[in-house]
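Not every chain is included here, but those present sit where they belong.
Each chain carries a letter (A, B and C) given by its place in the written order, and its residues are counted from 1.
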Amino acid sequence: MNYEPSNPSFAAEVEQSFAKQAVMMAIGAELVTVAPGVVQISLPYRSDLTQQNGYLHAGIVTTVADSACGYAAYTLMAPNSEVLSVEFKVNLLRPAKGEAFLAVAEVLKPGRTLTVVRADVFANPHSERVLVATMLGTMMCLRR
Amino acid sequence: MNYEPSNPSFAAEVEQSFAKQAVMMAIGAELVTVAPGVVQISLPYRSDLTQQNGYLHAGIVTTVADSACGYAAYTLMAPNSEVLSVEFKVNLLRPAKGEAFLAVAEVLKPGRTLTVVRADVFANPHSERVLVATMLGTMMCLRR
Amino acid sequence: MNYEPSNPSFAAEVEQSFAKQAVMMAIGAELVTVAPGVVQISLPYRSDLTQQNGYLHAGIVTTVADSACGYAAYTLMAPNSEVLSVEFKVNLLRPAKGEAFLAVAEVLKPGRTLTVVRADVFANPHSERVLVATMLGTMMCLRR
C-alpha cells in the first residue's frame, strides 16, 4: 500500500522517539527502515534474552514487533502526535532461533485515532529468512 | 478454580525451568508464587527497560505475563512435558508506571495439548494495585 | 467492579440499540441483564446455526459475545454516544453444545474513547454451566 504521510518530518520524529526507548538499547535493537506506513527493526541474538531452551523469549520478540508496529503507525500520524499501543496479538510460529532477527511492520489501516498494523518477525533476515512470529495490533494517536 | 496437578513435582519443575530463562534474570523478574494453575512473577521498575515516556515497555510487560501464563499452564501438565507459547493477546490498559509490577496468571481451561490462560499485570502490587495490562493466551504441551 | 454510569438512561439506550440489531432477532438472542459495566445476552440452541458437528458455530458464539461486550461498554459511555467494536479475540474452550447459552460481559477498563471488555459464554446457564468461550475485546465510543 502507498501512504501519504501528513507529517513531513515523520522519519526524524520516529528516530528521536526510538532513541528515547531505553529498552531498545538494552536489548540491542536498531531502527533499520522508516518509510510511510513501514518500519523495520533489527535485533541480534543474545543468549541473555532467552527462554529455557536457549531461543529468544517470546516477550523479546514481541518487544521489537510492538515498537515496529507503533512506529509504522506513527509515520502516518499528524504532527504533534504521540503513539500508544492499545493491544496486540502475537502468534509464535517457530522457535526464535538464529543469529539475527528482523521485525517488519506495515500499516493495514491508518486512522485519525486508531491505526491497525501487522508485523512479521523473521530469523536470519539476510540468508534464508524464516518467519518466527506475526503480530496484529492496534495503535492509538494522542494529540500533544 | 481448584485444579489437581498430575505431576507431583510441578513446583520444582517450574522453578528449574524458570531458572533457565536467562531473560528473567536479565530484566530482574522473580518467581513469587507457584500453585496448581496459578503462577505469579514480580518485576521491579528499571529505567533501562522503558519506552519513550519512561514507562515500562509493553514488550517487557508481555515478557513477564507470557512466562507467568506458560508456567501456570505447566503446573497442570503431565510429567515429562515441555510448555510452549502458541499465541497471546495483550491489552495495555494503563501506562506501566510504578516501582514494581506483578504478573498474576491463572489457567482458564487446562487441556492435554492446549491450555488457555489469563494473566493480569498490576503496578504497585503491595500498595494500591493498578491493573496495567491483561493477557489471554494459549499454551501447548509437548511430551519429551 | 462498581462503575458509576454517566448516562442516567443507559439501560433504555442499550435496549433501544439492541432492538435495532436485526441479527439478534434472527438468531433468537435476548437481552437478559443490563447494569453498569455488565450486560448478559441469552441464546437458545438452534440446529440451523451450527457447524459441521452440530455444535453452535464459533461465529454465532462470537456474535452474542461481541454484542454483550459492546453494550457492556455502552452502559458507561456519556450520553449521545455510539459504540463500535474495534477488535476482539476469542478462545473457543469447549464445543458449544447445550440447549441454551449465556454471554456475560463485564467492563475491565472503561475509558473516554476506548473501553476494554471481557465476556464469557456459558452453555446450560441454568443447570451445570459450562464455559465454552471467552472474549477479550476493545470497544470505541463515538460522539454523535
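The working rule: a residue touches a chain if its C-beta (ideal position, glycine included) is under 8 Å from a C-beta of that chain, and two chains touch if they have at least 3 such contacts.
Remember, it's a predicted structure, so these values are computed and weren't measured experimentally.
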Count every copy of the one sequence in the whole complex, not only the 3 placed here. 4
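Just so it is clear, only the chains that are shown with their structure count from here on.
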Given which chains touch which, is the overall layout a line, a ring, a star, complete, or other? complete
Count the residue numbers both chain B and chain C use at their shared interface, divide by all numbers used there, and answer same if that is over half, different if under half. same
Would you kindly give the rotation angle relating chain A to chain C, two copies of one sequence, based on a CA superposition and rounded to a multiple of 5 degrees? 180
Between chain A and chain B, centroid-to-centroid distance (C-alpha), Å: 23
In whole angstrom, how far does the Cα centroid of chain A sit from the Cα centroid of chain C? 32
Report, in whole Å, the distance between the mean C-alpha point of chain B and the mean C-alpha point of chain C. 28
Numbers and ranges of chain B residues touching at least 2 other chains: 89, 91
Along chain C, where are the residues that touch chain B in the complex? 89, 91, 93-94, 108-109, 116, 131, 134, 136, 138
Hey, which residues of chain A end up touching chain B in the complex? 17-18, 20-23, 25-26, 47-53, 57-60, 62-67, 82, 84-92
Could you list, by residue number, the parts of chain C that touch chain A in their complex? 86-87, 89, 113-114, 116, 138, 140
